[in-house]
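The complex appears here without one of its protein chains, the remainder shown in place.
The first chain written gets the first letter, and so on, giving A, B and C; residue counts start at 1 in each chain.
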Amino acid sequence: MCGITAIYCENEELTPSLLYYSLFSLQHRGQESAGISVFKNGTIKTKKGLGLVSEVIKNSDLKNFESKCGIGHIRYSTSGSSSLENAQPFVVKSKVGTVAVAHNGNLVNHLRLRKALEAEGSIFVADSDSEIIAHIFSKSLSRKDVIGSLEVLTNLLIGSYSLVILVNDTVVAYRDPLGFRPLCLGEIENGYVVASESCAIDALEGKFLCDVKPGEAVVIKNGEMEKFKVAESKEEASCVFEYIYFARPDSIIDGISVYDARKNMGEELARESPVEADVVSAIPDSGVTAAIGFSMASKLPYTECLIKNRYVGRTFIMPKQELREVSVRLKVNPIHKNIEGKRIVLVDDSIVRGTTSKKIVDMIKKAGAKEVHMRIASPPIISPCYFGIDMKSREELIAANHSVSEIAKILGVDSLSYLSLDGLLKALKRCGRNKSYCLGCLTAKYPLSWSEDEK
Amino acid sequence: MCGITAIYCENEELTPSLLYYSLFSLQHRGQESAGISVFKNGTIKTKKGLGLVSEVIKNSDLKNFESKCGIGHIRYSTSGSSSLENAQPFVVKSKVGTVAVAHNGNLVNHLRLRKALEAEGSIFVADSDSEIIAHIFSKSLSRKDVIGSLEVLTNLLIGSYSLVILVNDTVVAYRDPLGFRPLCLGEIENGYVVASESCAIDALEGKFLCDVKPGEAVVIKNGEMEKFKVAESKEEASCVFEYIYFARPDSIIDGISVYDARKNMGEELARESPVEADVVSAIPDSGVTAAIGFSMASKLPYTECLIKNRYVGRTFIMPKQELREVSVRLKVNPIHKNIEGKRIVLVDDSIVRGTTSKKIVDMIKKAGAKEVHMRIASPPIISPCYFGIDMKSREELIAANHSVSEIAKILGVDSLSYLSLDGLLKALKRCGRNKSYCLGCLTAKYPLSWSEDEK
Amino acid sequence: MCGITAIYCENEELTPSLLYYSLFSLQHRGQESAGISVFKNGTIKTKKGLGLVSEVIKNSDLKNFESKCGIGHIRYSTSGSSSLENAQPFVVKSKVGTVAVAHNGNLVNHLRLRKALEAEGSIFVADSDSEIIAHIFSKSLSRKDVIGSLEVLTNLLIGSYSLVILVNDTVVAYRDPLGFRPLCLGEIENGYVVASESCAIDALEGKFLCDVKPGEAVVIKNGEMEKFKVAESKEEASCVFEYIYFARPDSIIDGISVYDARKNMGEELARESPVEADVVSAIPDSGVTAAIGFSMASKLPYTECLIKNRYVGRTFIMPKQELREVSVRLKVNPIHKNIEGKRIVLVDDSIVRGTTSKKIVDMIKKAGAKEVHMRIASPPIISPCYFGIDMKSREELIAANHSVSEIAKILGVDSLSYLSLDGLLKALKRCGRNKSYCLGCLTAKYPLSWSEDEK
Partner (left out) sequence: MCGITAIYCENEELTPSLLYYSLFSLQHRGQESAGISVFKNGTIKTKKGLGLVSEVIKNSDLKNFESKCGIGHIRYSTSGSSSLENAQPFVVKSKVGTVAVAHNGNLVNHLRLRKALEAEGSIFVADSDSEIIAHIFSKSLSRKDVIGSLEVLTNLLIGSYSLVILVNDTVVAYRDPLGFRPLCLGEIENGYVVASESCAIDALEGKFLCDVKPGEAVVIKNGEMEKFKVAESKEEASCVFEYIYFARPDSIIDGISVYDARKNMGEELARESPVEADVVSAIPDSGVTAAIGFSMASKLPYTECLIKNRYVGRTFIMPKQELREVSVRLKVNPIHKNIEGKRIVLVDDSIVRGTTSKKIVDMIKKAGAKEVHMRIASPPIISPCYFGIDMKSREELIAANHSVSEIAKILGVDSLSYLSLDGLLKALKRCGRNKSYCLGCLTAKYPLSWSEDEK
């Protein structure tokens, strides 16, 4: 996963800070690399690097990135290739000028596109989706205008793509016709902000204007903002996992409060799978909101059984074999008084591989819990995500290979229930908007089809 | 404030990792500097530096610090002098060998001690309390044994001091006779751990043995652990602010669960200062546990009104004047749905200067709260701390200069109540142990007297 | 200026060290950036960065760059844009695989080439010559073989270009038809080395095989080395300034020992412009060899009047205004005893702007020299270099704007003579090979013509 942002601000001095702060508020969407690009002195200037936003962008950079317009990107640490080469924005120069692209999503046909472009003579320097997008877009610009070129992209790209693009001094934002990944628009003093989530608009004390609709583009030039319908979107398929886990709870995506959605999931879960118990608790931080919802609906008191160490980070030294057990304990530690002799409903948002869940259940049992009833505020994950969430292959997904009762046994809990698909959709509908979602990871049915060999 | 740890482990390979993990679990006690010392090849080897434990100690260091015994320290960022010179452990060499000292606390007579030592010909290289302690202790060792030298320290030092000391290959831990700062002892596989808080013992999957009692020393040598009564302690005066704010909630200090204490404070607060409202919420993270207690006692539902950005850290770029307002918003962001039209009880653990509280109240009001009733789970802070908590001077303490109703007006809340001193003590007593505390910051009465010119 | 190298070595472990050492021995050709590329696991891996070779390539890199074949590059610090973006090797990916290019020289038609390629739809990421070369070469490879593609390059590129190229696992070296920049081939244990200068072959204890001839290519694949005549070269035009100043004295370029050439220049200079004096001395280090030649021919004793500080480097702190005079004095310091009361012949290889020369003459006069007779072992530089030597614009070249007697007055010397063009060519011819040279900077006549607007 990734987070993207774009700024247009008449006060050039503020643009680099605004890019920084909006990326900073999207940091949960990716910790591997960060980067910003601005249009300055007739060209596009870029700084990108491995690490958190605060490690890559320094005070001394701000002066060099003063400009009216810029874009930013943060990248998730996917397994393996953590390389600078894949950091974004990706910048290309052609006869139309300089183009910088930042991309959130995943193209399922990127290998085919790459081969097709190479067959036509295209030459690449990296291996990333975003370079392909930059090439197609930049080539098209020599024949068509920005909107025409976004149409070209739409016709060629299969997959998810929320984009922010600098075409020289023009800021472009575009969301794919299915609207997989979120994208929204806000107004700030003397300008505009586009960002993956509304929390970034809040961080700049901006005013939320609207979500960028699936298939819609936003173009900002010389202070004028205009929206364009680029692609007809028959059905929406926004990622349900953004609501379940990925987005920040204080964001509002497509009119639905993420916090509300999670609380409602917890409430539906309480209704679907009630249990006689003493307290409701959560695996922090991801399960907390659903647990509060469960507590409200079940009237069981909400307590904290586990305390999370706030300092777990990237540079952490990995334990030696003899201390391997220590690893989970460094991240969360039980509150014995709240556990001992108690029947506990333990809520989490989802289970992917189940290994950490198992260690935490062990820890709680060892701390003296009488019973542990695990409640998961989403349906079982049975299929990989091809559209941007870094989910393991089918082999690693515990629910792809085991029944719920088997999982309960593996985890060592006294009972285990997942929220039903119906319950999930009901929880979302109760947030006030009827939408359709990509439910691929929960149903193995994807809103797009593509040739099997790309999977 | 600071955190300290000592390890004795027969498996030499593990000692550096164990020091690292225990410091890591105490990271909330200080983020300015970190350091470790071990006894190796007849001398004491030290690594210390500015930054988090994970920034100072690297994988490549582990090999160089293999030893049976070591100590570690982390230091709080006090205003001003963030210098390497003050990082600990502090090491001195004398005819008795090498001594390394790590100190949590504050000496009120350090200037006098320093002058007295200088008058006798002592020569220093830094300005820190811990160098003074190292000097006195090391000098004494030439005439007395370890316990005798701890007696010398006790006679000379006025203030708070939990200490871990390496005397060549002997590990020594000592807690001052009033027991201001916490210190506890645990058993690990093939050894022992001493640490500021029990969460460090948990982090090593160790077994909690006991708190080091006020005036008590623990000496570990050649695998043998022994306890000594060094000083008679008429009354205990352990810092109440550790329970209110400073310690990790999953720690148990002197038999009292910090989590329990905070929840009880919230409950007492609900009883003392009830209010008709729709929800109870907290200023994250410090107010959460008390808010849960308040919720339980008041039967008002607990919700989250504010989401905290988990990535706020040291290297953050400070906003320009034009963006100054942005600063608090980057740290916490409101959940509008949980606030709009609601009467909210907003719980925090304490108020020091009040400036951040005011900004947060503004934010919640702007998000549409109908009423904001602030409830503080401790009495007003009216006097500075001289024993280790980095609390501002009297001028900066809002409650030292304003009545509760004035503070309510300044903060812009509909009502404001603090927990009473009685309520605080009742909350602590309900945790199951009757103890006496240092309440200096709440009462301006300190358990020690010292000449005014040192203040 | 730049230095380039290529290694083919059957012992994969040694390749990264061999690249490192050969770049290290070419460090005088550029201190701005360094980089290496090797073919590994089906792709090309690159490390490049700003700084000296020893600052960019670390011990920890060696393991990651084990391979049979690799290329390396070091770049000169030209005024202004010292950016990582321009560091080489430059790597591109296309349907023929991955191509890495390292380039020594300068293209005078790079803007036109770039525009032409952009018009055809090419997309670039940097601003460098070498990206253009990589594009043309890589595109051509989809239709032609390596030699055919080098022919394409030869037809399109106007300027100087010694190249080393990796085409997947094939090592290619090529020298432009005029042979502006040097390039030579050596044999090492289990392989080959190609490098800008023969001193790099010596550094690897290799055996010099031959210079790469103008228009000639060397292709090394699977241990087989083959040479190809790619372009007919009517006349040679190798840069005379390599002999005068740029190359290392221990290198042999196109059969001519650089040391010999310089010594001969000094001898010719002594014959052309004798002077009654006590001693011959040099401005270190550049004038030393010519001064020794002058001494031999004139029978005047050679002495050292100036000592150079060996530690002057890039990170040096620049003097404040008040200490500006200090600057030259930190680099060279006079030996008073060798100067006082003496009539000194002061030899240097060339004069570009004349500012440092003036300061040094002042210093020697102040040290008590009776007379200073400056002798320059090359003709006046009257025109810029367009083929790779970082020589100032015409405005900054002292000899482009002043007669020799004016320059003598400016420098404050008692007499000044330059070597004549005839003398220079005689000195070179005496080295044993009759060759033709690019003498552009000395005659303003260049061996290539190109449209004026590119200058």
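We take it that contacts are C-beta pairs under 8 Å (C-beta built on N, C-alpha and C of every residue); 3 or more make two chains touch, one makes a residue touch a chain.
Model, not experiment: these values are computed from the prediction.
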| item | value |
| --- | --- |
| Which displayed chains the unshown chain touches | B, C |
| Selected residue (touches chain absent from view) among B:63, B:95, B:299 or B:445 | B:95 |
| Options B:118, B:145 or B:406, residue touching the unrepresented chain | B:118 |
| Contact partner of the left-out chain, one of C:203, C:253, C:407 or C:424 | C:203 |
| In chain C, positions touching the absent partner | 11, 13-14, 17-18, 20-21, 24-25, 27-28, 52-55, 57-59, 62, 199, 202-205, 248-250, 252, 257, 259-260, 285, 288-289, 292, 295-296, 301-304, 307, 309-311, 313, 315-320, 322-323, 325-326, 329-330, 333-338 |
| Touching residues (missing chain, whole complex) on chain B | 91-95, 115, 118-119, 121-127, 134-135, 138-139, 142 |
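What we mean here is this: only the chains that are shown with their structure count from here on.
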| item | value |
| --- | --- |
| Graph class of chain-chain contacts, one of line, ring, star, complete, other | line |
| Where chain A and chain B are represented by their mean Cα positions, the distance between them in whole Å | 36 |
| Whole-Å separation of chain centres (CA-atom averages), chain B against chain C | 62 |
| Multi-partner residues of chain A (each touching 2 or more other chains) | none |
